[in-house]
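Structure provided below as structure tokens; questions to follow.
A single protein chain has been removed from this complex, and every other one stays in its place.
The letters A, B and C name the chains in turn, as written, and every chain counts its residues from 1.
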Amino acid sequence: MIRLSDMMTVALARLLRDGETVFCGVSSHLPLVAALLAKKLHAPGLVLLNIPGGVNPEKPRLSRITSAGSELWDSAAAEMTLAQVFDLSMRGGLDVAFLSGVQMDNRGGVNASLIGDWRQPKVRLPGGAGSAVLIPTAKRAILWRTKHDRRTFVQQVDFLTAKGNVSDVMTPLCHFVACQGELLLNSVHPYTSIEEVAENTAFPIRYKVLRKTTPISDAEMSALREVDPHDLRSIEF
Amino acid sequence: MIRLSDMMTVALARLLRDGETVFCGVSSHLPLVAALLAKKLHAPGLVLLNIPGGVNPEKPRLSRITSAGSELWDSAAAEMTLAQVFDLSMRGGLDVAFLSGVQMDNRGGVNASLIGDWRQPKVRLPGGAGSAVLIPTAKRAILWRTKHDRRTFVQQVDFLTAKGNVSDVMTPLCHFVACQGELLLNSVHPYTSIEEVAENTAFPIRYKVLRKTTPISDAEMSALREVDPHDLRSIEF
Amino acid sequence: MNKICTMAQAIESIPDGAMVAIGGNTLNRVPMEAVYQMARQNKRNLQLVKTAGAMDIDLLCLAGCVKSVDAGYVSYESQFSLCRYYRRAVEKGQVITYEHACYTVICALRAAAYGIPFMPVKGLGQTQLMESNPRLGHIQDPFGGPDIAVVQAIRPNFAILHVHYADQAGNAMICGPVYEDLLMVQASERVIITTEEIVPDNYFRRQDIKAQIPAFQVEAVVHAPKGARPTAMPFCYPVDEAEVRAFQGLGAAEQLSKYLEGRREAAR
Partner (left out) sequence: MNKICTMAQAIESIPDGAMVAIGGNTLNRVPMEAVYQMARQNKRNLQLVKTAGAMDIDLLCLAGCVKSVDAGYVSYESQFSLCRYYRRAVEKGQVITYEHACYTVICALRAAAYGIPFMPVKGLGQTQLMESNPRLGHIQDPFGGPDIAVVQAIRPNFAILHVHYADQAGNAMICGPVYEDLLMVQASERVIITTEEIVPDNYFRRQDIKAQIPAFQVEAVVHAPKGARPTAMPFCYPVDEAEVRAFQGLGAAEQLSKYLEGRREAAR
């Protein structure tokens, strides 16, 4: 039995390349573990950037409560404040930003702000954090969301918090990739089907070649357990 | 026999008030000693800011070569980089900036840039350093110049490097104060006369009340020797 | 000059309606004891400024202290979920949200620190923040490039920070992540420091230990051991989860004063 959180984390890790600068923000345990996993597996030179400003923390003991705490600073070799990490992205030097949202559409639009009309929101959401500037400036903005349902993957977002260089969207069911401004289904995870994905997605599912996501290898699983022994990748499930 | 450098330094120190933030830049040994003297005498809460970024260095051992070296950093309690010191002035938080120039006119204009036309300068001077932004933004810009001659105190500067909140100009011969945009003679130093000042000044000398600069007291002289035992205040004489 | 005072005295200096920047990030190194005191003193119409806030903003919203929030993110992380008092206040129209990217808060504070009216911001591409937040706009590039977004300066009346070490004059030092705290000092008119420890006068005059915050920028120093609780203080204490949950469980504003009284007792 493959766990959704494991599949998502491993699939995200595979998207990262050696030497890339990768930013993980608040409430981002799952991609944080994915970045650490990639570093352990195939991307030892990956540069992890974060809110507390610790560049490349070495085997951090992650906190269950926050992905913006000093545990990402303590074992870092260098300091780069959040402001400087944003600056890096603004001048074109950030390779990957991991971001999320409450609604996403198939044009790469993200809503993390509110439900309803912005003049009088029905539901006030947390806000996009870095999204509005990172999604347009990071070379690749990778979106992730631990829920895959029709309330999340919508025809049109209620409010456009951000849009731009979205390259991938990872969900518990599948992996979308951006192609000429449209999100195409790239692969469905081993335990599900295109029908289940379509059923839970409010926008039309389109694809070029339909793949199954490669199952988690033993090496991936054991590395995953090592970088995340307390299973923080699963706290949102 | 009063030395010109001693008189200038003491007279500058008297202009500084307790609690003021005071900036001294490159090649500024004399006002640097003046600020340390004021701190010792009547302004213990004066905050000395400088290029290396040491806030309020404690009894620094000044260097003969530079007023921008680490000796102003070592014994400082806090760090404030040059960029931050400029920022402070920009937002209205700098009380006093000490600045100099090669030409000054009686409207508070300063030239530290060049002699001749800027398109093809006859003489290239060092440049105004912080002048162009500090003279307009510091609450009081105090000018000082260790030469008092007609080439320095001109009718009109060849090039306007900066102009703005000049409050005082201190020379080896006298002290000008700004009054409604004009430099008026405030006092002549004890060893000279208004005639000598006028002879060495290319702009007309005007004043409201003509004073003699108060001579250096014994307390001032002994404090001066203490803060500047190696006589760095005199290196430009 | 000795700037040490009580928390009550320091917070009394903040008038209703003030714009207040709060240090720390989410549940990390937030000056919570000062936040409690603002609620106890029943401040009104505060304009809060923060990149990423959580319990601080949530509590002040529950207490009815808040007029507006400039922030990029207002929520707890992971299992602590959303800020429901904040949400409720916004949804009822009691609190105005100026929604930013965290970075536009940083840029707005930089503009204030640099004494300029606005700051150009790269990267605000397709986003409705441009229409919903009046502090954002566009400007022409005088050197011939394309138009660029700008954010208006935000100059808080107060910054409140919790630090590890401060001396009585106000020289102060944060260990570990600084978040936007140092920028808030530069950007704000007045600075209140709450500190785990008061250190002797010459503590910072050493080559290897310099205060990041110079005394002359600080107006008040409050000795507040555990002053960040229940948020985490790096190298000192972790998040007090029970305390956060107790707060989240209050439900109504009426329960808050009892909670705050309890916190006062705990601090003794």
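FYI, a contact is a pair of C-beta atoms (placed from the backbone, for glycine too) under 8 Å apart; a residue touches a chain by one contact, two chains touch by 3 or more.
This one's a predicted model, so the numbers in the text were calculated from it and none came from an experiment.
Participant: Name every shown chain in contact with the chain that has been left out of the document.
Facilitator: A, B, C
Participant: For the chain not shown, which residue from C:36, C:114 or C:247 touches it across the whole complex?
Facilitator: In the complete complex, the chain left out is touched by residue C:114.
Participant: Suppose we count only contacts with the excluded chain; which residues of chain A make the list?
Facilitator: Contact residues on chain A toward the absent chain are 21, 45, 47, 55-56, 58, 74-80, 84, 87-92, 137.
Participant: Considering the whole complex, not just the chains shown, which residues of chain C touch the missing one?
Facilitator: Interface residues of chain C facing the absent chain: 107, 111, 114-123, 137-143, 145, 148, 150, 152, 175-176, 207, 235.
Participant: Since one chain has been left out of the picture, which residues of chain B touch it in the full complex?
Facilitator: Touching the chain left out of view, chain B contributes residues 26-27, 29, 51-54, 63-70, 73-74, 81-83, 86, 89-91, 109, 113, 118, 120-137, 159-164, 235-236.
Assume only the chains that are shown with their structure count from here on.
Participant: Is the way these chains touch best called a line, a ring, a star, complete, or other?
Facilitator: Looks like a simple chain-to-chain line, open at both ends.
Participant: Which chain's mean C-alpha position is the greatest distance from chain C's?
Facilitator: So the farthest one, by centre of C-alpha atoms, is B.
Participant: For the chain pair with the highest number of C-beta contact pairs, give its two chain identifiers.
Facilitator: A-C
Participant: Starting from the mean Cα coordinates of chain A and chain C, work out the distance between those two points in Å.
Facilitator: Chain centres of chain A and chain C, defined by C-alpha means, are spaced 27 Å apart.
Participant: In whole angstrom, how far does the Cα centroid of chain A sit from the Cα centroid of chain B?
Facilitator: So the centre of chain A lies 57 Å away from the centre of chain B.
Participant: Please tell me the distance, in whole Å, between the geometric centres of chain B and chain C computed from their C-alpha atoms.
Facilitator: Chain centroid spacing, chain B to chain C, equals 39 Å.
Participant: Which residues does chain A have that touch at least 2 chains other than itself?
Facilitator: Nothing qualifies.
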